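Presenting subunit A:
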Amino acid sequence: MKLPEEIFNYLRENNEEAGLEYQTGDIGEPWILVEASSLKPVMKTLRDDPQLLFDVLMCLSGVHYQKEEELGVTYHINSTSLGHKLAIKVRVPIDNPHVPSVESIWKTANWHEREAWDMVGVIFDEHPNHKRILCPEDWEGHPLRKDYVQQEFYQGMPTGE
Partner candidate 1 sequence: MIESYGNINPVLAVLIHALIPLTIILVYALVAIWGERKVAGFIQDRLGPHRVGGWHGWAQSIADLLKLIQKEDIVPKDASRFLFKFAPFMMFAASYAAFAVLPFSSWYIGSMIDIGVFYLIAITSVLTLSVIMAGWASNNKWSLLGGMRSAAQLVSYEVPTIATVLTVIVVSGSLNLMTVTEMQSGNDILGFLPNWFIFQNPFLIIAFGIFFISILVESHRVPFDLPESESELVAGYQTEYSGMRWAMFMLAEYADMLLLSLLGVTLFFGGWNSPFGSFMSGPAWGFFWFLLKGFMLVFVMMWIRWTLPRYRVDQLMHICWGILIPATFVNLILVALWEVVF
Partner candidate 2 sequence: MEVMMNKTTDSNSERREMVINMGPQHPSTHGVLRLELVLDGEVVKEVRPNIGYLHRCFEKYAEELGDYASVTPYTDRMDYVSAMNQELGYVIAIERLLELEIPERVEYIRVIISELQRIASHLLGIGAFGLDLGAFTPFLYLFTEREKILDIFEKTSGARLLYNYMTVGGLMKDVPKDFKKDTAEFVKTFRPKIKELNDLLSYNKIFINRTADIGVLPEKVALNYAASGPVLRGSGMKWDLRKDDPYSIYDRFDFDIPVGSGEVGTLGDCWDRYMVRVREMEQSLRIIEQALDGMPDEGDVTEAVPKRIRLKEGEIYCRTETPRGELGYYIISDKKGGPFRVKARAPSFVHLSMLPAISKGSLIADMVAIVGSIDIVLGEVDR
């Protein structure tokens, strides 16, 4: 059972080049900020390293940070055998929100990433089935953006009041 602090230090020693950063808010849990480019290798080590063995991606959520004009993706991973939990964040600018897909590491990411694309508009590279999952395929805009305005008509049907 390792605390996020120790996991962060352990990760820092193993792969130097990844721009890792340990952050925490005033209340609640800390998280590790990772560069979008080095996300996949970090995730691979997190899953396969015998010390860590994060075998379950609990939750993957897309977030729109309006003030900093950025889109973020938060991964909550958990190791059922060793029992520790970790939160990892990726921040990408809003105009080219490209994040590598972790679908090959955890199969559950497939639908979660499609939902993040649908709701917040983060583009996941090499995603096998990069389509909207909740809204209809030809829906415009991403509903969970802070500045989202619902379209008046969808295929001729009025949408809101």
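Criterion applied: all candidates are chains of the complex that A comes from, given by their letters.
Note that in this section a contact is a pair of C-beta atoms (placed from the backbone, for glycine too) under 8 Å apart; a residue touches a chain by one contact, two chains touch by 3 or more; residues count from 1.
Quick caveat: nothing in here was measured; it's all calculated off a predicted structure.
Novice: Consider subunit A on its own, then decide which of 1 or 2 touches it in this complex.
Specialist: Candidate 2 is the one in contact with subunit A.
Novice: Under the stated contact criterion, what part of subunit A meets candidate 2 in this complex?
Specialist: It is residues 24-29, 31, 55-59, 61, 63-64, 74, 76, 80, 83, 85, 87, 106-108, 110-111, 115, 119, 132-137, 143-144, 146 of subunit A that touch candidate 2.
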